[in-house]
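Dumping the structure here so I can ask a few things about it.
A single protein chain has been removed from this complex, and every other one stays in its place.
Should a chain be cited, it is by its letter among A and B, assigned in written order, with residues numbered from 1 in that chain.
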Amino acid sequence: MITKVTPHLSQNEVLLFERSSPGKKAYQLPELDVPAVDPAEALGTGNVRSEIPGFPEVSEVEAIRHFTRLSTWNYAIDYGMYPLGSCTMKYNPRINELVARTEGLAWAHPYQPDALAQGCMEVMACVEAALIEITGMDAVTLQPAAGAHGELTGILLIRAFLQKRGNPRKKILIPDSAHGTNPATAAIAGYTVENIPSSSTGVLDLGVLERSVDRDVAALMVTNPNTLGVFEDNIMQASEILHNKGAMLYMDGANMNALVGIARPGDFGVDVMHLNLHKTFSTPHGGGGPGAGPVAVKKALEPFLPVPRLRRAGKKWAYDYKRKHSIGRVKAFYGNFGVLVRALAYILAHGGPGLRNATVDAVLNAVYIRKHLEPYYELPYSQLNMHEVVFSDHRQTQAGVHTGDIAKRLIDYGFHPYTVSFPLIVHGALMIEPTETEGKRELDHFIDAMISIAKEVESDPQLVKTAPHGTRTSRVDEVTAARKPILRWKPA
Amino acid sequence: MYPENFRYTKEHEWVNVEGDTGTVGITDHAQQELGDIVYVDLPKVGARVEQGKSIGSVESVKAVSDIYSPVSGEITEINQALADKPEALNSDPHGAAWLVKVRLSAPGEVQSLMNAAEYEAYIGAEK
Partner (left out) sequence: MRYLPKSDSERRQMLEACGVSSPEELFSHLPEAVRLKRPLELAPGISEYEIVQYFRDRAAENANGHACFLGAGVYNHYRPVLVDTVVSRGEFLTSYTPYQAEIAQGTLTSIFEFQTMICQLTGMDVANASMYDGSTAVPEAAMMAGRATGRNRVVIARTVHPEYREVLHTYARHQGMPVEEFGYLPETGTIDLEDLERKLDDLTAAVIVQSPNFFGIVDQVKAAAEIAHRRGALLIVVFTEAVSLGILEPPADADIVAGELQSFAISPSYGGPYAGIIATREKFMRQVPGRLVGQTVDSRGKRAFCLTLSTREQHIRREKATSNICTNQALIALMATVFMTVYGKQGLRELAAQNLAKAHYLAATITPRFSGPFFNEFVTTVEGRPPDEVNKFLLKKKIIGGLPLGRFYPELADCMLLCATEMSKRADMDLVAQALVPAASGRVPAEEVAL
């Protein structure tokens, strides 16, 4: 029985261009206090455009209604849980939004004189210091704009370090359980990728690692806990194996929500890692971004960090541009400052003890879900999980139902699906991460829904296979969308 | 189901040799695994290919599979119809939805490939 949601009338809405009509306005500019200028004279006739063809013209009321109606078609954290594994969809504190809009911060121009940007620099210095303490590393760059960007920066740092030692080497080892950005990043950084198979228990196989690490290997990219939500308890030995052959250990920090205050990557052998502020540090996903992907390194890699670096000049902050070993810039200006502000607000709100408590609750929630769903869904790996748990659809495939179908049916119960079919080492994976900001009631709803669906798979598999049934949009035709891509509106 | 006169690779391609030309495609097993095919990326006419090396890819919505050439030689023709109707690969992978034609540089290579019976046994074992 579905108790969490009820069908409800939602407004239809056309595209802006279909609502548009010449002469409608949603703006008013002030009168010019200087003489107008003839564009053709100032820019050259050939440089002036006649108009922007097809650009919409709507009124303010229509604009507000348009976007408001659209918004009601979305699910969001504010509505309920997202059990998406490795995404860490935790509550986005509203105070983050308020402080990011503080005028002196929001309107700060990146080129305003340092003397008038001390507040921004202090914020960045605080974030660096907090991340150093949390990760146990020695230095941080805040420049990368997102996780994948941080990964690229990290691998480039490794390359620069190895290059200075004489040989940048050729390959990066990546476990078959890794997120897709890992091999994509390695390729962009000019390395070839060698996949290393996980052990039968889903963790790093030290034997395989030992055999795979040679003088051509620059680094191993690892996620810890891994994408099964299991802590890589061999991580320190793995680090030693790599270091013995002159290679480095890169950690994808996507799963830091299991570690904050409990264990620090810098303490267990990691040389360089990135963090996802939009995961662990609560900055909003906003439908797909922005994020921020700071990179933390051990001392040996510090000279190679992107330029500029913050440094203390007496009582003030200043930028250091003279860093001859730096890999250069990975982005214009200093980083996604607005996202850093939000992350700092989160850190300030929790504080040291609070951050640890959040981790405890995150793990408790995931273990609670595991315990209740174990009787109904196959657990491919039996190790203790941390902040996320991965099931497989093995039992349900007997009835011809796959993880993707179960995920769609979950929508009818009022939830966003979990992560489907990832990691690849589990056939038909269901990857579930509740995060710490879910209470018992929401978790129980989720558990009840998953159990109910498991029962539906036995009694009425078709119901699950054709889900969702309650949404205003039913399953979309992704095949035609890919065969005949229509990527923009055109007038009839 | 699998034409007797074709030869098959472990990566689920087939080649049909007539004279010094081999017509290449993917097997019915391959198209089933991929699901609804949305796009095919083929090499250019004139391109040199090597047995076992990737010459393009076949895409479904959620997956991409490389096409590994079963034979070495030069591409003489590509199946233009697939650009407009990639779905033909799902309905007729062994016939109308051939991918490329290759002028063989080493006709003897074909001997190393599986025949229909061997291929059927191979995919049976894979399951």
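The criterion applied here is as follows: contacts are C-beta pairs under 8 Å (C-beta built on N, C-alpha and C of every residue); 3 or more make two chains touch, one makes a residue touch a chain.
Nothing here was measured: the structure is a model prediction, and the numbers come from that model.
Enquirer: Of A:3, A:72, A:244 or A:398, which one is in contact with the hidden chain?
Expert: Result: among the candidates, A:72 touches the missing chain.
Enquirer: Provide the residue numbers of subunit B that touch the chain removed from this figure.
Expert: On the subunit B side, contact with the omitted chain comes from 38-39, 59-64.
One rule holds for everything that comes next: only the chains that are shown with their structure count from here on.
Enquirer: Taking each chain's centre as the mean position of its Cα atoms, how many Å separate subunit A from subunit B?
Expert: Those two chain centres are 38 Å apart.
Enquirer: Give the list of subunit A residues in touch with subunit B in this complex.
Expert: Of all residues in subunit A, those touching subunit B are 421, 478-479, 482-483.
Enquirer: State the interface residues of subunit B toward subunit A in the complex, per the touch definition above.
Expert: 36, 38-39, 59-62, 86-87
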